[in-house]
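Removed from the display is one protein chain of the complex; every other protein chain stays in position.
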Amino acid sequence: MSETIGFIGLGRMGLPMARSLMEAGCRLRVYNRTPEKAAPLVARGAARVERPGDVAEPGGVVFTMVSDDRVLEAVTLGEEGLRDRLGEGGIHVSQSTIGPETARRLAKYHEEHGARYVAAPVFGKPEVAEAKKLWVCLSGDAGARERILPMVRAMGQAVYDFGEDPGAANVVKLAGNFVIAAAVEAMAEAFTLAQKNGIPREQVHELFSQTFLACPVYRNYGKLIAAEHYEPIGAVPSMIQKDMALVLDLAQASLTPMPFAGIVFDRMTATVAKGRDDIDWAGFAQEVSESAGL
Amino acid sequence: MSETIGFIGLGRMGLPMARSLMEAGCRLRVYNRTPEKAAPLVARGAARVERPGDVAEPGGVVFTMVSDDRVLEAVTLGEEGLRDRLGEGGIHVSQSTIGPETARRLAKYHEEHGARYVAAPVFGKPEVAEAKKLWVCLSGDAGARERILPMVRAMGQAVYDFGEDPGAANVVKLAGNFVIAAAVEAMAEAFTLAQKNGIPREQVHELFSQTFLACPVYRNYGKLIAAEHYEPIGAVPSMIQKDMALVLDLAQASLTPMPFAGIVFDRMTATVAKGRDDIDWAGFAQEVSESAGL
Amino acid sequence: MSETIGFIGLGRMGLPMARSLMEAGCRLRVYNRTPEKAAPLVARGAARVERPGDVAEPGGVVFTMVSDDRVLEAVTLGEEGLRDRLGEGGIHVSQSTIGPETARRLAKYHEEHGARYVAAPVFGKPEVAEAKKLWVCLSGDAGARERILPMVRAMGQAVYDFGEDPGAANVVKLAGNFVIAAAVEAMAEAFTLAQKNGIPREQVHELFSQTFLACPVYRNYGKLIAAEHYEPIGAVPSMIQKDMALVLDLAQASLTPMPFAGIVFDRMTATVAKGRDDIDWAGFAQEVSESAGL
Partner (left out) sequence: MSETIGFIGLGRMGLPMARSLMEAGCRLRVYNRTPEKAAPLVARGAARVERPGDVAEPGGVVFTMVSDDRVLEAVTLGEEGLRDRLGEGGIHVSQSTIGPETARRLAKYHEEHGARYVAAPVFGKPEVAEAKKLWVCLSGDAGARERILPMVRAMGQAVYDFGEDPGAANVVKLAGNFVIAAAVEAMAEAFTLAQKNGIPREQVHELFSQTFLACPVYRNYGKLIAAEHYEPIGAVPSMIQKDMALVLDLAQASLTPMPFAGIVFDRMTATVAKGRDDIDWAGFAQEVSESAGL
């Protein structure tokens, strides 16, 4: 993996992901809206460019990890975006959490210009990205998936392949974020029930997370919810509220009633409406405690 | 542990739990409403008695593992029940999933007759009980807890202690069953969303249960929900619906709003109302598929 | 209607209801836990007694309008209660909002003592009771219903008969309270949506209550919700929360999933848990505004 690749989006997640690529031997051209964030990578030899489209070279690979569908469309289709700069044989590896329809539309666009689109959204918090332990979901053009596989492997501990549909990996990513949000609500209700009946939240968390729910989601988010201390921030509530809106959009489009999704979306909406966007998104669990008068 | 102890309730869970006690060296006097179910234990040397109260001897230990609060009250306070037969120093180890108020009432009753009550509900399916891998929650009188600790250890892989309140262990048990039920609903919604967007349920299950949700609940129940095949039966829907009713009663009594609990209770109610009580309780997940027109 | 009848329970509703009976020509023996509340009736000639059972005379009629099932059972079956004092031919007209099972149990008790039980719960706020404009639901023994019909007519503008089952009128009363509570939540969501989109709550209320929803519930409760001023108090939140608990109990016993009932119950629970029990119960609508950050 000695080739030079592009990377757009150096936020909480993008920065360590890009670093993993460098540590695996790739040379990087990077772009970020706030250019200072590129400094740690530039210090290691990455080239910082002024416009998103400049990270691309004909036939090359570009990774994007941005905040939402709108930004992804801007860096892809905008005046200064990737557009046709990937050229014949180029690949756009799209790792943002977006709606599958956006993924399919961009895949079609690239295809019309000879390039390919691979969806590669990831599961894991920033520290997991640091540790190169992300779980990567993959879908899109078969040849392109094969070519970029070593690159995404450099970021994570496992890759799950969902086939040709460029939207598929994002459906799975949204389903996953929903299941995690539902686990947060469930723990919040359970811990609050215990607390109001005289049992410390931490003791219930300990039992759950060491036994039938001994896995990262219950262990890590459970710790925040038990302590009611929502830091450090993996993502802010408005960010995951956006994801839940995508879940509901998808549910709507595919005629899938999802009552749990409705509830967690309402919780996050309340959290954002009350101006509490400066904690980890799991902090929507506070809504549960408060509704119980705590 | 060479003493003779009593055991009431030899159902799907009670039978393997009683067997674990025998294998740890205890002699057993057993009672079950349907006497034939005692046969496997009698074959190993257990004494079968005709009335629940006859399993007790003054100062001895009696385990109960029955279907609900009403049955537990009958075998404890009924004409032919334990009543005052435990006598001074006797211990009632109550392992059924019941409401904490019933536990506290029975604890008080025993105390008035010189005996003690220990709540020891368990987590785990029948095959987990067979394997002596249950997780046991404990609460109640300190001395009694100490005395029976080796016995419940013989049934499980870990014991969690929740202190003096005889109702505490059952609060935690109910909270746990609720969190598991919420996980079932969440997986059902997620898998259905995936399926309606062209992605096999099993692939999503594989991802979840190998990564951020790699734990027994998501692995085991997830397998049933992915395959939409709800067998073998760990417990029937009406049994866990009863548990969720206890959760809602407790939520009501302690002023704890629990919207997720309301939804899963409604799902199980619909399942029972439609006469589908001959599958594993996780089969309420079918309600999700059907509401999506599958 | 010149006979002397008994009346137990002179609260916000009971007092004007008893007064209506007096104004229709009945003589009254009255009992209330707080005896001072009887003063306005005593001033008009009613006899105040010291124990609930003393309002009864053999073969006579006794009305009860108390706060819940427990109190009704106390004044009926308690040491100083009605018990067998109604005697052969006596009638207990029970107007409290209680569960149908309590009604059926008390009906059976009276029958065993030669007396009869008629359920006669009412719809309407205290001022409606003052105006003798209540709506009365009736069920129970046919002969008894016929005899007391002129009495309940003296309280209201219309009587609806639901037949022989002594529990039936209470099922309908609970269903009605639920539908009203659901209307409160629906208006709260609609008005809050309008407000957050720049439209005054009152304008939306005006439209609804003058057109397709031109009826007392939307007009009267809507006015409180539009103004977000929850006075005067018809009933406090904890009182109607108790009613919603009865609704959920009934739904549970009859295997009827009721998601709206779950939501309004949770809203009222939150209201009570936060200590806001000094406004009209429709004030649970504040939960909606607050969740929207208002």
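Before moving on, here are some points about what is shown:
Letters A, B and C mark the chains in the order given here, with residues in each chain numbered from 1 onward.
As a working rule, contacts are C-beta pairs under 8 Å (C-beta built on N, C-alpha and C of every residue); 3 or more make two chains touch, one makes a residue touch a chain.
Only a predicted model underlies this, so the values are computations on that prediction, with no experimental measurement involved.
Of the listed positions A:L106, A:A120, A:V179 or A:A270, the one in contact with the omitted chain in the full complex is A:A270.
Between the chain not shown and the residues C:V217, C:V236 or C:A282, the one that touches is C:V217. Those residues of subunit B that touch the chain absent from the view are 259, 266, 269-270, 272-275, 287, 290-293. Subunit A meets the missing chain through residues 245, 248, 251-252, 255-259, 262-263, 265-267, 269-270, 272-273.
Taking the whole complex into account, subunit C touches the unshown chain at residues 100, 123-124, 135, 137, 158, 160, 162, 165, 167-168, 171-172, 174-176, 178-180, 182-183, 185-187, 189-194, 196-199, 203-204, 206-208, 210-218, 247, 250-251, 254-261, 263, 288, 291-293.
As a working rule, only the chains that are shown with their structure count from here on.
Per-chain CA centroids place subunit A at a distance of 38 Å from subunit B. Note on chain placement: the centre of subunit A and the centre of subunit C lie 53 Å apart, centres being C-alpha means. For subunit C, residues touching at least two other chains, in rising order: 259, 266, 269-270, 272-273.
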